[in-house]
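Have a look at the structure below, then the notes.
Here the complex is missing one protein chain, while the rest keep their positions.
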Amino acid sequence: MLKYVKTLNSMGLKARPLGDWEFEVLTPKERVAETLSYLKGSGFETFIHLMCVDWIDDGEFELVYNVESYGEAIQALVKTRIPREKPSMMTMMNLWGLCQVYEREIHEFFGIKFEGNPNLEQFFLENWMDLPPLRKDFDTKEFSEELFGFKEDESHGIKAPERIEYK
Amino acid sequence: MTILLKLIQGIGVGALSIAVGLLFIGIGRKITARIQRRYGPPPIQNFFDIFKLLSKRSISHGFAFDLGLIAGFSALLAAVVFLPMGQINIFPHNSSLIMIIYLMTMAYLGMAMGVSSSGNPNATIGIARALTMMMGYEVPFAAVIFSVYIFSRTGSLANIVAAQSGGFLNWNLVRLPFGFVAAEIALQGMLGEKPFDMTIAPSEIASGPMVEMGGKYLGFGMLQHSIGLFIETGIMVDLFLGGASNIWIFIAKQFVLYFAALMINAIMPRFRIEEGVSFMWKFPLLLGVVQALIVVL
Amino acid sequence: MSQSQWSELVNYFRGRSMWMLHYCTGCGAIELPPVMTSRWDMERFGIIPMATPRQADILLITGYLSIKTLKRVVYTYDQMSTPKWVLGFGSCTINGGIYWDSYNVIDRLDKYIPVDIYIAGCMPRPEAIMDSFIKLREMVQKGEAKGYEKYTKNYEWYKANQDHVFGRSEPVLRKAEEVTKSA
Partner (left out) sequence: MELRPLNVSSTNKRKRYELFIGPNHPGISGNFSYVLEMEGHKVADVTPDPGLLHRGFEKLMERRLWTQNLALVPRICVPEPDVNEVAYCMAIEHLAGIEVPKHAQYIRVMVLELARIASFLFGFGGVGGTTGLYTAPNWAIGDRDYILDLFEWLTGGRVYHIYQYPGGVKNDIPDGWLEKLSDLLDYLESRLPEYDNLIFRNPIIRDRLKKVGYLSAEDAIENGITGPNLRASGVNWDIRKTQPYLVYDELDFEVPITGNGDSYARALQRRLELEESIKILRQCIDQIPDGPYKVKIPNPFEFRVPAGSYYSKVESSRGEFGYYVVSNGDVKPYRVYIRGPSYSSGLYYAKKAMNGMRIEDVPVWIHMMDICPPDFDR
């Protein structure tokens, strides 16, 4: 594992081991593709996941690519930060086709646009018009109360059904 | 006067076949449940089901849908009248096997017509499978019938039964053993029991032809199934188990055949459709042809 | 036989043969296989799973309903032929349960379709499910389970509630105007 950390550091990226079988690489947005293709070339062939953290106070999204090498039993977390305003990122579909689904999900839940991804339609949600729900400034409780809350007087001008009393 | 009598007898036979068929299926459910380490429903559960289904409000999918189901149901009712069962034989001089089989095919085609007009792709696939499977089991069964014809030198079921009288050793089961095995496998296909139940495979095509049938339509579908069960096992009893001297022995023999089918049903998964047909065209057909050759030579 | 005697007879048979729809809407469905199979065996009471809504009498809402599922459930309910009954499974159908503040899970089921019996618990034990089936049978045989009639009678109200959830044409929260068009 240390050799990868050393090589990545020599490439000018910040890498450090996290545990017995895990290390992280911090890269700028432009160098993600380069880092990932280096890792893929050196045995990290399985794409485990892509996730996103909304650092609202820093005004940034953090994207975490997780790849794994079965040969050496090491996992690499490639982290990058992109600005929160008009967020966009290039797609990694040419490295792993699997990224298509993950990017579509992140587009839906965080609103990050992935350039080059052909299909970023709604996936898990239907008819969603609010803020992307996993952003920190989206208030799920307020949304739930607004949409699903039971209000006795909410009858749409129609008489509400009477309760059937069971003996 | 005789016509009236025959009519009453015919209605009685139809009712009997429905009742026996439903009871068989009910007992079958109980037996299957016991194999599966369950308690199982009461044997008369199917009567509850039928009553409930016929009392439900139901949705038609057009004229062809209704007509097809009614045509299928009435074709089966017509077929059961010609079946000699023990001492009950309404048309003793006219119980042609060919006619019964023809009427049963009519039933399938009627159902195909009705169901395909519902427009559900699952139903269409299901009915396509049913017709394909019919082609599968009719071929070995035809070979068997051919050998029985040659052997007994008659086409009438009543005469075939008469030819087998005089004890166990005269039964076609003993005289035509290969033919019996072939017919038994074909029967499994006719009854739609596993491994040949691709027609209504719920996990594949959501119960196939029945997918758009609800309420009364499903009720008629179940009735059709129970009459079909009665006729198919009945033909087998007449062909191979020497008929019966009275109706109770006849029903008992039918149940033995149904029981064997159930046992296979409980421990078998289902074939894919092309596997099922090619299976039918291999062993049962081979056995049927061998039997026919033995009889002819 | 008089009218009431006839309907009593019909109700008796309906109670003895209730077919449920084989549709797992939520995590409560994990307790259905034990109920169906050898340990509890609901076929004893004439309850069997059916493949399509046309054939079914009972609709089991096994747990939470996301907006997407609610839409399918409403279609399914409309496709079933009367008489039909709805069982609400677990706390999620009563008040949203553990997902009370989730943005995608409805809080109260009987706002959208009429519910005949609620089963409490997260998730309800198989015994509770069996008990609810027996209770439903009693209600059906006494002619008390009339949720479907309530639905027909108050269809406008239910429809308005359903449309409130499905037919959104603008964001629910005001803040959403800030959504970047590029996203």
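Going in written order, the chains are labelled A, B and C, and every chain counts its residues from 1.
We take it that a contact is a pair of C-beta atoms (placed from the backbone, for glycine too) under 8 Å apart; a residue touches a chain by one contact, two chains touch by 3 or more.
Every value quoted in this text rests on a predicted model; they were computed, and no experiment measured them.
Colleague: Can you list the shown chains that the omitted chain is in contact with?
Modeller: A, B, C
Colleague: So one chain is hidden, and I want to know which residue out of C:G15, C:P49 or C:G88 touches that hidden chain in the complete assembly.
Modeller: If we include the chain that is not displayed, C:P49 is the one touching it.
Colleague: Among the options C:K71, C:R108, C:K135 or C:K153, which residue touches the chain absent from this view?
Modeller: With C:K71, C:R108, C:K135 or C:K153 as choices, the missing chain is touched by C:K71.
Colleague: When the complex is taken as a whole, what residues of chain C touch the one chain not shown?
Modeller: Its contact residues with the unshown chain are 21-27, 29-31, 33-34, 36-39, 49, 51-53, 64, 66, 68-69, 71-72, 75-76, 98-99, 101-105, 122-123, 125, 162-163, 166-167.
Colleague: Which residues does chain A use to touch the chain missing from this display?
Modeller: Missing-chain contacts on chain A: residues 18-22, 45-49, 51, 53-54, 64, 66, 70, 73, 75, 77, 96-98, 100-101, 109, 123-126, 133-134, 136, 138, 140-141.
Colleague: Can you list where chain B touches the absent chain?
Modeller: Residues 32, 35-38, 121-122, 125, 194-195, 197-198, 201-206, 266-273, 275 of chain B touch the chain that is not shown.
FYI, only the chains that are shown with their structure count from here on.
Colleague: B-C versus A-C: which interface comes out with more C-beta contact pairs?
Modeller: Top pair by contacting C-beta pairs is A-C.
Colleague: Can you give the whole-Å distance between the Cα centres of chain A and chain B?
Modeller: From the centre of chain A to the centre of chain B is 58 Å.
Colleague: Between chain A and chain C, tell me the centre distance in angstrom, where each centre is the average of that chain's C-alpha atoms.
Modeller: 34
Colleague: Where on chain C does chain B make contact in their complex?
Modeller: Contacts found on chain C: 10, 13-14, 16-17, 19, 22, 37-38, 41, 43-46, 50-55, 57, 80-83.
Colleague: Give every residue of chain B touching chain C within the complex, in rising order.
Modeller: It comes out as residues 29, 33, 36-41, 45, 48-49, 51-52, 55-59, 202, 206-207, 210-215, 218.
Colleague: How about chain A: which of its residues touch chain C in the complex?
Modeller: 85-88, 107, 111-113, 125-127, 129-133, 137-144, 146-150, 155-156, 158-161, 164, 166-167
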